[in-house]
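Excluded from the complex is one protein chain; the other protein chains are retained at their positions.
As written, the chain order gives the labels A and B, with residue 1 at the start of each chain.
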Amino acid sequence: MLERNLARRAPTVSPLVSESSVTVTPLDPQGRLAFRIKPAALAGRGTIDGFDLSGAINSRTSSEEGATMRTALRLGPDEWMLITAADEVDERCEAISAALTGVAHSLVDVSHRDVSFSVEGPGADSVVNSGCPIDLSMRAFPAGSATRTILGKAEIVLQRRAADSFTVTTWRSFAPYVQGFLVEATRG
Amino acid sequence: MSQPFRRPSGGRIDRSRPLAVTFNGKQLEGFAGDTVASMLIASGQHLAGRSFKYHRPRGILSHGSDEPSALLSVDWRADRGAGYRDPNNRASVVEARDGLVVNTQNHWPSLETDVGAVNDLLSPIFVAGFYYKTFMWPRKFWDRVYEPVIRKAAGLGEAPEVRDADRYSNRHAHCDVLIVGAGPAGLAAALAASADGEKRVILADEGFEPGGALLNDVTSEIDGKPAMAWVAETVATLDARENVVILPRTTAFGYYNHNHVCMVERVSDHRADAPEGLARERLWQVRAGEVVLAAGSHERPLVFENNDRPGIMLAESVRAFVNRWAVLPGNELVVVTSSASAYRTALDAKAAGMRVSIVDIRLDADCGTELSLARDGGITVRTGHTVIKALGGKRVTGLVVAPISANGSIGEKTTLACDCVAMSGGWTPSVHLFSQSRGKLRFDVELDAFVPGTSAQAERSAGACRGVYDLSAVIADGAKAGGGSSTPQATVSFAGFQPVRVLPTDADATKIKAFIDFQNDVTAKDIKLAVREGFESIEHVKRYTTTGMATDQGKTSNMNALGLVAGILDRPLPAVGTTTFRPPYTPVTFGALIGPARDELFDPVRRTPIDPWAEKNGAVFEPVALWRRAKYFPQAGEDMHAAVARETKAVRTTVGIFDASTLGKIEVIGPDAAEFMNRIYTNAWLKLKTGGCRYGLMLREDGFVYDDGVVARLAEDRFHVTTTTGGAPRVMRHMEDYLQTEWPDLDVFLTSITEQWAVIALQGPNARKVLEPFVSEIDLAEDAFPHMTVKTGYVCGVPCRLFRVSFTGELGFEVNVPADYGEAVWKTLYEKGQKHGITPYGTEAMHVLRAEMGFIVVGQETDGTVTADDLGLSGLVSKVKTDFVGKRSLTRPDMVAEGRRQLVGLLTKNPDEVLDEGAQVVDDPGQPIPMKMIGHVTSSYASSNCGRSIAMAMIDGGRTRIGETVFVTTPAGFTEAVISNAVFYDVKGETVDA
């Protein structure tokens, strides 16, 4: 029998190179939990297991909890993506489930489903806008925004960390396309 | 070619930067700032192409994007090899630079000597509606005679012969105000709109230099400064504002819903130094809060015999060439006009050294101050005159003109020798984009033009594109449209014209060619004929004569055509209708529309976690929805048939391994999850125990089969649902729809987990033996882990959802592991399974194996009109449940009618013959055509396990006809087959239900 943790193999092989001011970098695996609950069932809980659920729809909240950053993307009225360290998924699941005992909700580990890229550098917004049709001005999509949207012919979840810094997340089989699309777009 | 017609000084060209372009194999010289058109004129070359239908010699009519005639094939990067040439570039907007290779079109063997010009002599047969009339009969002539001839003669230019080697990019953008056009109105609008630094402003102009008509203007002043100084100041101010994006060389070509405007920016065609890889063009998809259209206007040609001779140009264009490009379009100029503006051309041309006279259709009394200015300037003006015809062939050599008397009769003719004619029949506002925006046009009698009436979107038009022509008024109008105000003092423009459709002549109107539409070769005679034949709506006249239907969308011709039709019918012009303008405003390259969506970026190609292994091991792939799946794994020398025979045999005799990762997977969670499943699927779910699996059938509300798949109950409140590969997104949508809209009271949540899990199917009598050594915390024994159950545990040390299921009829497991581990687990099972002869198999073998068992595939056996009973699956439809999606429809009369198409097997008389999927089935191949079709083949394979071909088919009343003989279409005719049960293979040994 093999040891647990056979080599994980993410679908994107290596960073694609471009000479532009904007870099597209595959991110290391993260723990991701698809979390769904009717807002009323939260019954005023703003935070669960350190995840701040109080953000508006299409926003991103991040909080320091112990040594671990916990990020919650609110993607819809009853839907969050909870992001944590790759090796903490089981602990987080247990803690959240414990906190919501008897409350109707859904928590699904999708850490292997999604792949993320960081898009960074001056003009990163233009690179994303090469395939994403939403308004990415700082007024319409400020830092701290997060939404599900489209890039070319793929669905993505887009987070803005800062003016020139985005995270693009997509399902793993779309990752080579999304990566290729972004890198192509860095060429102007 | 030197530049004999270049003026010694002046113009908006950079004489310190000479350049050369190859034109029909010869060097053409010019300067930075030139267009190919201005270089041609500098060299004295006016002949620039042959016309579409009659192959008449054509010159340069215009200086802008409305040019209908001077269309060139341009190889933009001849030095980089093939793939950089495209046809039908307007010489007037091709920005000159070193290295361009341009060629004229539509002639053979040469521009000067064109055999096709015989069409001009044969023109009596090429009348309006020629195609409709001539090629109607006899019908069989169409394929063999007419079509090939038309094909050879038709078309404008030559399509590129190799794939486009350039890059194109795409950009979505948002702004508060988008301004189209950087002439005086657009600049003023941009200035006003951007004063508020919070407003994002985009100013786009199709030219390479802002200024619009002011670029041609050397006499007007604005607030005491030369007009171009005002332009320069304004552009500098806009440049300094961070909230403004100025896009030169950018054509707004489509105005769509909700202020979505598409524009194409020409990024690198003008750059000799463009680095390889720089995009050629960029498509801008702009969503604007407000749009200001400042698109200017188009000058109307005059219609007289031979008005298409090279050297005959629009008056404003002559002015543009003289002033902006410092080239003289000839030495001897006759200005023919019914419009005041052309006098400015005459005065400027005279100042530039041309010999000039004016022929004005208007009487003295109808003219303004321009008349005395011209006469005082020493220009002979013949007012109240008409042009009978132009002389010359490949270049105009003279004009025959004559006075028109008060009663309309033509007086004594005079021939004016000339090598250039500047004509103006007045102006037509460019309402194309306004019309595309669905704005309602209004006819303004004073302006003799359609102008923007009621806007349909957040849009305003300003300046000449809404019929405002005086410079001061244009700037004020632009500023107002931009949300500000301005009261400039500018030189008064020569404005006003007298509409004239066809110049009066005493020639036989049926014998002469006076062109209305230069690009499609439509003459006044053609329009008259169309009206005489009963076409009265302009939309019908357009289609019958093709006027205005060419790539220039009739920018120069529409008003003349409309006016002519109205005149003949003696109706007010708006009663004849106006054309509906559609995108694109000017032709757009396919490259710009496609952008990066080619090759790997054409469509996402979804690959499974196991795909790299399959590729390394020689899999042949097939596309399934967006996925690429391994179809079979040929060994040396095997074709598909042999590989599939080997793969299917291995599954039946030992064990096969199959990548099922693409199956759609949805995790359904919540206290009401079982109730939800009960309502969404046809069968019963409430009693399914945790750890149990069930095959579920899903209907649409109309009762037809929508999807199917195995569903596992992981916990009281948790289901793992699988769907077909292609059905995953729509099943998810279907489920969410019911949850959100019909049953919001249910506490159930859905999460797509298709890509969380890699799925490895092990199928065959030895499946358990292969799997056993790697499983922990799961007892694989038959009693502990029967068919149609699920367990969680570990495989190869990674978490696993293990399904005991089979789509082959053999003992089977589906190993679900987190996707990143998929390939490693697969490799381990494959390597350690060697001692059992484990064989990877692809989708083709999977299909054969399931067909041998009579298992359906949704989308193959079903087509959206098939019920569960049609498939013989009525056992899966609960009779007990009071409701589920689709239940009520199952009792509708047509759903229970006799004779519905039912799933059966078909066995060909010749066991080696494999039927075509989709082939039609008939009872009697001897019956007359059209035959009565009684069904069709849905699946068909060669089955090595059955030792013969097998097929599934949907046949009218099929289940009552087992054993009967039918006939199935083949490429050669018909073949005989016998209707059978749809289960073909008898599983031996430990089977799924052992």
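Convention: a residue touches a chain if its C-beta (ideal position, glycine included) is under 8 Å from a C-beta of that chain, and two chains touch if they have at least 3 such contacts.
In this text, contacts and distances are computed from a predicted model.
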item	value
Name of the absent chain as recorded in UniProt (options "Aromatic-ring-hydroxylating dioxygenase subunit beta", "ABC transporter", "CO or xanthine dehydrogenase, Mo-binding subunit" or "Sarcosine oxidase subunit delta")	"Sarcosine oxidase subunit delta"
Listed residues B:701, B:863, B:916 or B:956, member touching the removed chain	B:701
Residue among B:417, B:456, B:492 or B:781 touching the omitted chain	B:456
Touch with the omitted chain, as defined above, among A:41, A:57, A:138 or A:163	A:57
Chain not shown, touching residues in chain A	57-58, 75-77, 79, 133-134, 147-150, 155
Hidden partner chain, residues of chain B it touches	256-260, 285, 287, 438-440, 454, 456, 539, 577, 580, 701-702, 733, 736-737, 740-742, 744, 882-883, 887-889, 891-893
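Note that only the chains that are shown with their structure count from here on.
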item	value
Gap in Å, rounded to a whole number, between the CA centres of chain B and chain A	33
Interfacial residue positions of chain B with respect to chain A in the complex	167, 169-174, 200, 277-279, 285, 287, 596-597, 600-601, 603-609, 612, 626-627, 667, 669-671, 747, 749-757, 773-774, 776, 794, 796-798, 818-825, 828
In the complex, chain A residues that touch chain B	1-11, 29, 34, 36-38, 78, 104-114, 126, 129-137, 140, 152-154, 171-174, 176-178, 180-181, 184-185, 187-188
